[in-house]
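Of the protein chains in this complex, one is absent; all others appear in place.
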Amino acid sequence: MSLSAIIESIIFAADSALSLDRLCEMLPEYERSAIKTALADLVEFHEGRGGGFGLFEVAGGWQFRTSPALQEYVVRHIKTRTAKISQSALESLAIIAYRQPITRAEVEHLRGVDCGGVLKSLLEKKLVKILGKKDIPGRPLIYGTSKEFLEVFGLKDLKSLPTLREIQSLDEMPRFERQEELPLEPDRAPLVERSLPFDEPLNP
Amino acid sequence: MSLSAIIESIIFAADSALSLDRLCEMLPEYERSAIKTALADLVEFHEGRGGGFGLFEVAGGWQFRTSPALQEYVVRHIKTRTAKISQSALESLAIIAYRQPITRAEVEHLRGVDCGGVLKSLLEKKLVKILGKKDIPGRPLIYGTSKEFLEVFGLKDLKSLPTLREIQSLDEMPRFERQEELPLEPDRAPLVERSLPFDEPLNP
Partner (left out) sequence: MNQVRVENPPLLDGFRDGYSVHLDKFDGPLDLLLHLIRRNEVDICDIPIADITRQYLDYIKLMKVLNLDVAGDFLLMASTLLHIKSRMLLPPDDREEGEEEEGDPRAELIRRLLEYQQYKEAGMVIGARALLGREVFARTCSDPALAESRSEEGPLEVSLFELVDAFRALLARIPAESFHDVAPGDSLSIADCINEILSLLWERDTLQFDELVRDEQTRERIIVTFLAILELCRLKLIRIFQNEECGAIWFVPAVAPGQAEVDGEAALPVA
């Protein structure tokens, strides 16, 4: 395996720019000068091939980056990439899914915090919709989950939503797993005499 | 700017594998066939240059990844993220992968042990997902493998899983030759034949 390929893989997988010092530290079997040369070769190679990214020296070290000329295209991806949902949004969404029809005040009572912003973003994402107004003083809006909600979670209908009990039942420690964690101390006397039906040797 | 360079930059900047459909969506000014050709060229180019990483098709899309041969060097800088997967988790995962959609009771029947804890940890690792509920009394949850499963195991799609028949032929013991002479009822016998050919498109 060539030193260039080794350095390339380390820089590629790193989550920040890597300095020459750090690279030398990681590759004690190679000379500092060889690492330096390999880095220069890599920079030149990627520059010369005119690809979508190259190796650049930025503050503190080397890093692979997309070419600035391609920014326009890269941004297109950013705009369409899958969005992640925040933990607070997920929590509110779960409350609405399981307790609908529900008012904002009820969601807030359960979460103990203001949920206006979260609710608005859930409405914007069309995961939640307004079902109507509750017939109590102030006539608060009532929320429920939408058709898009079912689509995002791949549910046929609301009945297919797993119940809490079903998820909780996964938590019940299987006996065998528990057994693996028991300290093996053969000399310790059994605390409880378990009666097994196989105490006596069986004759074949 | 060449189409190859554009595609390269988009895939490089993405945080997960990008499908051909997504790329076509992002690059409406290019023909689908041209994008496909550019992808194939890129895969070939990176394979040929013997660098530290290459372009691979996984989980229905393309992603840059380091070569497994360089693992030793890459882990000098970054910690391995995939926590050790236990033998029992792998067994359950294999059952889910080959038999999906499958209920917990079915996994437990095949393994002969309680699988609640294992299932929960697979769900937490996102290797397995809840597909919905089965339309049988009790409406148990049904499980299947996720996109992350394909990503982590470096599979293009579920069809790329080795078939159970292939797995058996890896085993050198003559046990499997004799298996055909099993004293089983004919309608139950062909376990191997049932090895889920994944003819049906699976739920996303």
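Letters A and B mark the chains as written, and numbering starts fresh at 1 in each.
Methods note: a residue touches a chain if its C-beta (ideal position, glycine included) is under 8 Å from a C-beta of that chain, and two chains touch if they have at least 3 such contacts.
Everything numeric here is computed off the predicted structure, so don't read it as measured data.
For chain B, the list of residues touching the undisplayed chain reads 12-15, 58, 63-68, 71, 74, 78, 80-82, 85, 87-88, 90-95, 97-98, 110-114, 123-124, 126, 129-130, 146, 151-154, 161-162, 164, 167-168, 170-171, 175, 178-179, 181-185, 188, 191-192. Not every partner is drawn; the one left out touches chain A at residues 9, 12-16, 58, 63-66, 68, 71, 74-75, 78-85, 87, 90-91, 93-95, 97-101, 109-112, 120-121, 123-125, 127, 129-135, 141-142, 144, 147, 150, 152-155, 157-159, 161-165, 167-168, 174-176, 178-180, 182, 184-186, 188-191, 194, 196-199, 201-202, 204.
Everything that follows uses one rule, which is that only the chains that are shown with their structure count from here on.
Centroids built from CA atoms put chain B at 18 Å from chain A.
By the touch rule above, chain A contacts chain B in their complex via residues 1-2, 4-15, 18, 22, 26-27, 50-53, 64, 66-67, 69-70, 73-74, 76-78, 80-82, 154-156, 159-160, 162, 166, 169-177.
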